[in-house]
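The complex appears here without one of its protein chains, the remainder shown in place.
Showing chain A:
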Amino acid sequence: MRNISFGLKKLRKATLVVAALSFLTVNVSKAQDVVEGRTLFKSKCASCHALDHDGTGPALKPKMNELEESFLIPWIRNNVELRASGNKQAIEAAKFSPSEMTAFPTLTDDQIKSIIAYAKVGDPPKEVVSGGTVVDEGVSGLSIAGVIAIIVLSIVVLVVLGRAVKMLERLILEKQGIVVNEEDNVSLVTGVKGLFKNKKFVFFTVLCLVIVLGSFGWMGMWETGVHTGYQPTQPIKFSHELHAGINQIDCQYCHTGAFKSKNSTIPSLNVCMNCHKNVQARTDDGLISPEIQKIYNALGYNPDTQTYDKTKEKPIEWVRVHNLPDFAYFNHSQHVVVGEEAIRKEAGLSPNDPVCFACHGPVNTMEEVYQYSPLTMKWCINCHKDADISNKKSDAFYANVIAAHEKIKKGEKITPALLGGLECGKCHY
């Protein structure tokens, strides 16, 4: 019986595992749809539709849950065609707003299903991400735990060894016929006191403390003034994820200076208005998204009359994320134009990624921008030491310089450092 019940138990466990796994896989495949759907939703639908409230179009969450896919798919793909075919439901649905819904003939069934899947559930509740924790730099908690574990283990080992040594000593003494007083009855307090009298123990403890505190101090000092992960709250909740990631807007569209100036330049609001004159992401009450409203307020723009009032202008005070000290000179164009190829190679960027990612990280996934790289001098210098700029040989500017340096560095990699890129005055003047 025991065997049977054991077998049953095993079986039950197995079924459970299979069920759980299949559930997981279902979840996973669904999750993928939702992710794709979210992306598509943000790029195609979000300018007119919100999930929870009516805007230019109706709130989508209730609609998607209420309506059949068989209607939704042709409607989303081409609602004009559907209405023309005499579909009563479609004609009825079109009455929601006088403005016609855009047709999306390129969307596949699967893509539309993804959008529907996303619209049904919406965004998962967001994890609160606070500054500094986004990118874990420096010594991880794991390694600290490891160090502590090793220390504890060695204490245990020491204690055990100590005991063993004592035991052996006693055995030897006993063998020699010397009677030793049992110490079993020694109280804990005296034991601890004894420990403190033990020079080896005290020395070891102090050593451990010095090592632990010293390494904490060292790491602390090393990180002073390093603001990796710095993610200040900006006056407008501008999402790079939405703009650069989902909408695939090129970095240069807004940061026009990066390719010609030392400053990458924060875009002026007229650049925002190129799109946001129309894209207003209205809520169900017909209110303009509060973040977009901030643009309008800054410009003194009245979206209803589409007029600007210069007297109400008030510039937006963004908080700088990447702060180089004043005595360090950095030029964007030097790096993204002149050094682009070398930097791409050095950072291992894929051909589709903009070169900006090398230092600014995956901006296209940042809901709010944080400082990705440490921006320390060591970080600069390491790249200047490693980057390979041999590709510049054919460049008229570098031709002479590199040829000259090759005289002494035959066959070696040519780095910015070799051409003087580590000299103080190249960045500090």
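By definition in this document, a contact is a pair of C-beta atoms (placed from the backbone, for glycine too) under 8 Å apart; a residue touches a chain by one contact, two chains touch by 3 or more; residues count from 1.
As a working rule, contacts and distances are computed from a predicted model.
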## Note on the structure
Of "DNA helicase", "Carbon-monoxide dehydrogenase small subunit", "Quinol oxidase subunit 3" or "TAT-variant-translocated molybdopterin oxidoreductase", the UniProt protein name belonging to the chain not shown is "TAT-variant-translocated molybdopterin oxidoreductase"
### Query
Any idea which of A:Glu174, A:Asp309 or A:Glu423 touches the chain not displayed?
A:Glu423
### Task
Can you work out which residue in A:Lys345, A:Lys385 or A:His405 touches the chain that's missing from view?
A:His405
### Message
To test your reading of the contact rule: which positions on chain A touch the chain that is missing from view?
### Response
224-225, 227, 230, 232, 256-257, 260-263, 265-271, 298-299, 313, 315-320, 323, 325-329, 331-334, 337-338, 395-401, 404-405, 407-408, 419-420, 423-426, 428-429
